[in-house]
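Below: the structure, in structure tokens.
The complex is shown incomplete by one protein chain, all other protein chains being positioned as in the whole.
To keep things simple, chains are lettered A, B and C as they appear, and every chain counts its residues starting from 1.
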Amino acid sequence: MKKIKNIKHVTAKAENGTCKKTEIKIGDITVGKDFLVIAGPCSVESEEQIMTVAKAVKDAGVNMLRGSVYKLGTSPYSFQGLRKVELQYLSKAGMETRLPIITEVLDPRDIYLISEYADAFQIRANNMQNYSLLVEVGKVKKPVLLKRGMNATIKEWLNCAEYIMNAGNPNVILCECGVQTTDTYTRTPLNLSAVTVAKRLTHLPVIVDPSHATDCVELIRPMTLSSIMAGCDGVIIEVHPSTCDAFSDIEQKLTPDQFKDLMGDIRETLTFRDNLNEHYKKKN
Amino acid sequence: MKKIKNIKHVTAKAENGTCKKTEIKIGDITVGKDFLVIAGPCSVESEEQIMTVAKAVKDAGVNMLRGSVYKLGTSPYSFQGLRKVELQYLSKAGMETRLPIITEVLDPRDIYLISEYADAFQIRANNMQNYSLLVEVGKVKKPVLLKRGMNATIKEWLNCAEYIMNAGNPNVILCECGVQTTDTYTRTPLNLSAVTVAKRLTHLPVIVDPSHATDCVELIRPMTLSSIMAGCDGVIIEVHPSTCDAFSDIEQKLTPDQFKDLMGDIRETLTFRDNLNEHYKKKN
Amino acid sequence: MKKIKNIKHVTAKAENGTCKKTEIKIGDITVGKDFLVIAGPCSVESEEQIMTVAKAVKDAGVNMLRGSVYKLGTSPYSFQGLRKVELQYLSKAGMETRLPIITEVLDPRDIYLISEYADAFQIRANNMQNYSLLVEVGKVKKPVLLKRGMNATIKEWLNCAEYIMNAGNPNVILCECGVQTTDTYTRTPLNLSAVTVAKRLTHLPVIVDPSHATDCVELIRPMTLSSIMAGCDGVIIEVHPSTCDAFSDIEQKLTPDQFKDLMGDIRETLTFRDNLNEHYKKKN
Partner (left out) sequence: MKKIKNIKHVTAKAENGTCKKTEIKIGDITVGKDFLVIAGPCSVESEEQIMTVAKAVKDAGVNMLRGSVYKLGTSPYSFQGLRKVELQYLSKAGMETRLPIITEVLDPRDIYLISEYADAFQIRANNMQNYSLLVEVGKVKKPVLLKRGMNATIKEWLNCAEYIMNAGNPNVILCECGVQTTDTYTRTPLNLSAVTVAKRLTHLPVIVDPSHATDCVELIRPMTLSSIMAGCDGVIIEVHPSTCDAFSDIEQKLTPDQFKDLMGDIRETLTFRDNLNEHYKKKN
């Protein structure tokens, strides 16, 4: 596999055979060693909504609660900056369930406020090359989930991780969330070989976002289990309360019950994968 | 999942709830019910080469032997039409190992000659929309492996299957072999959600080609196991004799020993998947 | 500009400074020296339709009549092989107006029949890499219009020209007809820098297809005039009789009157371009 030039933080492994994989302590687990499952709604809409989901996903056994506190879309009319009240709801739900929380950051000016509440930052795909944002999250030490841009090469993605790490923050988690194609059945189909490639080239943990990539509830289970076999270190999944009014895209999100079933399958597949790989390593 | 309009052969299932999945008898197995593993070299180069590989992959437990008998590339200087001698080597290797054989067809004029020797036809990705070729393989009854064009939508792919079926041949096997992206680490990364989507929309078997898609030996094992969890009905894998001169792209192909190991992992993953899915169906 | 390796027929210029540009005699003009305008309907539908269009475009001053005699689409239900009667209509219209004719070839088996009637062959974008077809049109001497595949690189395109020329036919005309993008306002937006690049790298004439690329009547005029300034050697434009029933996509094609106006603008823009370039060459 081609080496990547001029990237020293991301690929320390390649230059130093003894260097171990990046491990990031989040809540009760160590990302990079333990499998990370992040779940929650796309957006935090109300205190009740986030609390309901938080309890459900905690019960199902996740390690982290997600929820965006920006209202965003391609249309400007729905745009609002950071919504502080929703950030507080998310924080409260995290504390009550003892789940660490992760939320998106879009604007370098919001980092310090978000830092007061959140345990980790998420950089969305179309901000992957927002260099001033990368440098700014590099100045805090909290973990950063860096999604791959839907047309970015693996090399460009790793260079963006290097931006964050070079600014002083080694706690980068890469996240594969799909590539732009001509197809219309999935929003951005996952490139699962990117997971394997990123894990060979770097010492960083790599997780997968099957919800955003597939945008279709029927595809989340098979793509989650496929991702595990591709070697990922975790997944991030959208879960919506079943009691919601469901006027919009409810069928693109898992209900808490569907998610609970999926968690069981995730655990079994992980156990299977780890046994299979251990056996494989012994032979090779 | 959006229905596809004006495609009646490919989606008979959708219009008739009782219609069962397409099952295609090839050699000892029934594709669509049993898992299909096709293996062999990219090109048939010599009698010794194809015989060596045929014996190795038979021992490892495959169901079908592959090998192209065209010499083809993007450069015209290597172009030769159908090479009949190589077709006979392939046929002989198939007979000796009792493996059915599959080979590529590029030109409608070659179909009848190939039919004399081969048990199935393969249509490569950049011929997916070669309509006169599709109609012509539709006039014979032998199974046709139809690869998805690297920029084709799922709908265009299924329309091409419809071309073949509408001409009279119901024995179509779809094959996912990757999409064109900006990345340079894999040739055409697999879109595994296309496997799941094609299986929901149609009654046809869907297999995956991890060798051509990844073009990298390190990625074949993880992508094969991922494909199984995505629900595929088989895989097609390049295997090259370890005794070859290896001047070119040997590290992009599995050796017989590597392939034998992979076959073990394929079997275990299949058993695991089928148990997990059975349990899942009972609950849902 | 990067040279292209292992392509000797297409780039003879590069290896031999004195070699002059390819010039192809078609009807009254010499393509590569004189500007080529090909016009006609997308498909030949009836004797009356093609005759009406032929007379109109002849009056407007075109050099060649086009019309497809295959009925083709992404759906198999409209597929018919070569329609000989329509080929004869096209031929008759060409003879009556003294216009040479060009028509698409899809199947290597049709080449000899088409040769009896047509003066030139057209290879559509999604057949660009149909190598057995390329080799077969390379065996006749009639001019071949080779469209660039909508995702093909310039290098792949030139390699396909090399296939034809290496088989013995030097009369290749390259045709830019757009690239696949995410946009939905044009079918495949033209890459006009590909025209300039292909003219620098090769000695072949390069023409442009604004009708197929834009699929929108409002864009044909500006894109035609832009193409001229990019240095193209001709254009191929769809013209539909104004008397047609217009139930389908009439607004995507020029009427004979619109086309006549466009021909005037083409002539003026050509004169302007040639004067400007002559002045530019004197200074540089």
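As a working rule, a contact is a pair of C-beta atoms (placed from the backbone, for glycine too) under 8 Å apart; a residue touches a chain by one contact, two chains touch by 3 or more.
Bear in mind the structure is a predicted one, so any value in this text is a computation, not a measurement.
Across C:V10, C:C177, C:I228 or C:M263, the single residue that touches the chain missing here is C:I228. If you put the hidden chain back, the residue from A:M51, A:A167 or A:L270 that touches it is A:A167. One of A:K21, A:K84, A:R109 or A:K141 touches the chain omitted from the figure, and that residue is A:R109. The chain not displayed touches subunit C at residues 1-2, 151-155, 179, 181-186, 189-194, 196-197, 200, 213-214, 216, 218-219, 221-223, 225-231, 261, 265, 268-269, 272-273, 276, 280, 283-284.
Contact between subunit A and the unshown chain involves residues 6, 72, 74-77, 79, 81, 106-109, 126-127, 129-132, 134-135, 150-151, 156, 159, 162-163, 166-167, 180.
Just so it is clear, only the chains that are shown with their structure count from here on.
Chains A-B form the pair joined by the most contacting C-beta pairs. In terms of their C-alpha centroids, the spacing between subunit A and subunit B amounts to 33 Å. Centroids of subunit B and subunit C (each the mean of its C-alpha atoms) stand 36 Å apart. Those residues of subunit B in touch with two or more other chains are numbered 151.
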